[in-house]
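Below: the structure, in structure tokens.
A single protein chain has been omitted from the complex, and every remaining protein chain is retained in its original position.
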Amino acid sequence: MKPKVAFFDFTSCEGCQLEVLNFEQEVLQLLNLLEIVNFRELMTERSDDYDIAIIDGAISTDADVARIKEIRERASILITIGACSSLGGVNCLKNAYPMEEVLSVVYGDAAGYYNTIPARPVSAVVPVDYALPQCPVNKAEFLEVVKALLLGKKPEIPNYPVCAECKMAENACVFDLGRTCLGPVTRAGCNALCVTWGRHCWGCRGLVDDPNVDAATDVLKEHGLTAEDIVNKFRIYTAWTGGSE
Amino acid sequence: MTHLKIDVHHVTRIEGHGNIIVNAKDGAIEEVRWEVPEAPRFFEAMMRGLHYHDVNYVSPRICGICSLAHNTASIEATEAAFGIQPSEQTLLLRKLLFHAETLQSHVLHSCFLVAPDLLNVGSVIPLAESHTEVVVRALRLKKFSNDLADVIVGRKTHPLTTVTGGFTKFPDESALKSVRPRLLEAIEDLDRMVELFKSLEMPDFVRETEYIALKRPDEYAFIGGDIASTDTGSTPPENYLEITNEYCVPHSTAKFTRHNRDSYMVGAIARYNLNHSQLLPKAAETAAQLGLTAPCHNPFMNTVVQLVECVHAAEDALAILDHFIARGVKNEKPIEKVQAGRGVGVVEAPRGLLIHDYTFDEKGYLVEANCVIPTNQNHMNIQKDFEALLPGIVNRPEGEVKLLLEMLVRAYDPCVSCSTH
Amino acid sequence: MEDKVISKADFSSMVDRLIQEGEYDSIEGVKTKDGKYFFGSLTNSGELCLDYDVTLLPPKKYFLPQRETVITFRQGERPAPEPVAEASSVVLIGVHPYDLKAMELCEAVYSAPPADPNLMIRKSKTVVIGVDCLNPNPQSFSASMGFATTESGYDLMLTDIGDSYVVSVGTDRGADLLARYGRAADATATNLARRDEVREMSLGRYEKSLSMPADEIPAILNETWDSRVFAEKSEVCLSCGSCVMVCPTCVCFDVEDTVALSLDSGERYRKWDSCMLTDFAKVATGENFREDRESRFRHRMHRKGKYLLERYDKPGCVGCGRCGLACLVDIALPADTYNLLKEAS
Partner (left out) sequence: MEMHLTPQASIHLPRLAELVRAEDITRVERVYEFKLADGAELGHRPGQFVEVSLFGIGEAPISISSSPTKRGTFEIAVRAVGNVTNALQKLEVGSTVGIRGPFGNGFPVEEFKNKDLLIVAGGIGLFPVRSLINFVRDNRAHVNRLIIVFGCRRPEERLFCDELATWSQCEQTEFLETVDTCDESWTGNVGVVTSLFPKIDIDAEDTYAVVVGPPVMYRFVVNECLKKGIPEDQIVLSLERRMKCGVGKCGHCQMDGSYVCQDGPVYTYSVLKQMKEAI
């Protein structure tokens, strides 16, 4: 029996679902292994009978909260893909402001029509079995996780900083090039993608389990960042500090 | 008494969440509504205080499908604010990227989201068996356009190398050369898609509206230019507010817009109606083959126009690629310059006119932002199309009515989560 | 063996000929990017930089790649595992003496019984052309490790004496390569005197050094297990593993299985691992045998300074300074720690 898989999207850019759709070569093989019963962006049929729920997007409205709880009850395995569902993602940038303020900045006088709550990762509302952060989700890692689950193996999500992979990729260190980077505290697994393409790490895979944030903060300061810059840097992906279920 | 009650909660095969509500009794329409319940994300509020580099990085997260368009609009707005004139190479690379995104987005839409309706199935999955060749070609086209973007920006969704003032890394000759034969193959695949669509029939429905798109004297516009309307002519981008006039309605978290009439349309049809004379030869020929004549007032034809644009994009991409293969890509440092000020960036995302408007302080931190998304501009036009389409079909079976309304929504290729950024 | 001399122009033509004739699968040498150096494939001699200070990664990557398939297998009833040892013929140009010494250690580790053939096969298919390091990087202390120059580990060794290189021939294979591809003459006494002079001058350019003879390090480590130096230095450690990833003598790896999407076949691969990473010594039941930064930091210092030396009779650190350059909190350079321990003891 092929496991039944359902995809659900919450507050997000839907880039993660698109990344999954971007398995041009692999998608046909995947369909041999899984039965996709719910994928709103791709198909009209839907079913509430599924084993694995794959979630993208953060939780940011009261309706989201109710919906994710319902999904958790039905799914035996719940996986979050992407930074939004796994960490809260860029959605949490708004949490720096009062909700009335963000509503009125965007909707002006009509702010009263709408509901919003501070954005949060899925794990803040229901237990998550496996979280695959990254913005957008790492296709290769997603495939590895799917295969691991099919084999009955626990997926391996790295618990060490991006620096290690960045060295293996033989990049020049961003700090040596006169810029700054969150690689030293960010969970690896992307092969230091951004640095390899001439940028720095923004932290889209979230922090490692035991980050030395104090030491990293000192490093950032030494490289010319103000305390405010540092807050801004961390808040892009790791603004959610409310813990998990 | 017959009661027609339609409540499509979350239309499928579109990007984001939208609902269709219809209530009719004995052929009398009591209620017909396009609703957008998407959770809003507040980019304009939450990006405030970010450094411009981070703004350019965060703003593409407005939309995973047209992240390149957002990224480019964001960068162009920033450059306008700082008074940066990017190099010719930068502009050319950006155009090549746009073609990659247009291709990938249009192929995804026409083959994966729309084609199932025309072939009477619920998704592309059964087509993998019944129309294997089409699906394989469509997948190959999509993969090609993704890979073309990958070579230049590192990954298709949420580009990496694009920054204010230029690029951080450049494709080498061998990478560009390896792409070229695949581009030729893509052009062939597109021909076959065109063949397929020639045989498919689009619903016959016509409603003329106002069409708005960018217009440039030199080419079929995708980046920059003036904002042109079929009703009122051209407006410089800085004055976009005169065109968009955004307003809120309680049943939609996305804002609506209006200009000269109750609604206007943006996207492939709008571009085609305004700029069809600038299509490259092969694209113009394709339009003729598909029976397309300007102006086009049938929104269902949007998908067909998208195919024409794919041919145009592939054609132009080949010219640009050949230019870079012949001349090489120079390793240019991004231009750095920061000053306080406001800038507006305008581009034609696959779904239509996209505007980013930023104000920065003297250190380059964002003070204020406004983003107008193509789908915002189309929401009201969808509503107006519903109102025009429904009376003619209200007596048909419920399933048929529902399908036609859904197909109409899909024709617009709406990017709903994007519109509630 | 004998010493030759070759003009720089002739050496460049030698490299170009090596590239063009295709006798070897690839010609690898030191190139530059972002103001740093790295070993990469050469497409013409103009890309080669022989006056570099240090490469980002050591040439170890050619013998022990970052990720390497070690066996393939089928899934199901008949797994039929097959060993994999991929190796191509390579000429590797521009290896500094410390990296040659480091390779000798790697070889010692991998040839200790039971020997690992993968590394050894690659080594045997690689012709190594070394070059003396005349402008050491600011963290290098290889001179005090005794590795400013080396008498072994290369097929050919170049020393830049101005317009030409003195070429020390280390092996028959090197002599043969030089004879077939290069136009070298016998080195004159003046050439050799000049070589000694430039080598001598380079010694003055090391900014870092040990405050004790290198062979005292094990004894110092023996006495200082509980020294506060370890706790103090490691407090700011990011556990990022950078120091290990860039090290020419670090050889530890992790092993994982992965399967094809069809789930019918797969491979087992090994990839670089680092004892500075938090979970390196953690077992399935949750116990972590080096749970805190201090114990990991101490372990690395002992491994570099003592364990490897005692086991393989070759130093576990060659003083290349890469770890010092890579460490963002400036604690990784073994010389700094050994000097502090010496002071404290």
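Observations, loosely collected:
Here the chain labels run A, B and C in written order, and each chain numbers its own residues starting at 1.
Please note the rule applied: contacts are C-beta pairs under 8 Å (C-beta built on N, C-alpha and C of every residue); 3 or more make two chains touch, one makes a residue touch a chain.
What you are looking at is a predicted structure, and each value in this text was computed from that prediction instead of being measured.
Shown chains touched by the hidden one, complex as a whole: A, C.
Of the candidate positions C:Gly266, C:Pro315 or C:Pro334, contact with the unshown chain belongs to C:Gly266.
Screening C:Cys49, C:Ala85 or C:Val198 against the full complex identifies C:Ala85 as the residue touching the chain left out. Residues of chain C in touch with the missing chain: 70-71, 73-75, 77-79, 81-85, 109-110, 112, 114-118, 120-121, 124, 225, 251-259, 263, 266, 268, 270, 273, 275, 280-285, 287, 289-290, 295, 299, 302-303, 306-307, 310-311. The missing chain lies against chain A, touching residues 151-154.
Everything that follows uses one rule, which is that only the chains that are shown with their structure count from here on.
Seen from the C-alpha centroid of chain C, the farthest chain centroid is that of B. Distance between chain A and chain B, defined via averaged C-alpha coordinates, is recorded as 25 Å. Residue positions of chain A touching 2 or more other chains: none. Shown for chain B are the residues that touch two or more other chains, of which there are none. Residues of chain A touching chain C in their complex: 26, 29-30, 32-33, 143-144, 147, 150-151, 156, 159-161, 163-164, 166-168, 170-173, 175-177, 183-185, 208-210, 212, 214-216, 218-219. Remark: chain A residues 9-19, 21-22, 24-25, 27-28, 31, 36, 39-46, 57, 60-61, 63-64, 89-91, 93-94, 96-97, 101-103, 105-110, 113-114, 116, 119, 135-136, 193-194, 196-199, 202, 229, 232-233, 236 touch chain B in the complex. Taken together, the chain C residues at the contact with chain A in this complex read 33-36, 38, 56-57, 61, 66, 235-242, 245-246, 256, 258-259, 261-263, 272, 274, 277-279, 293, 326, 328-329.
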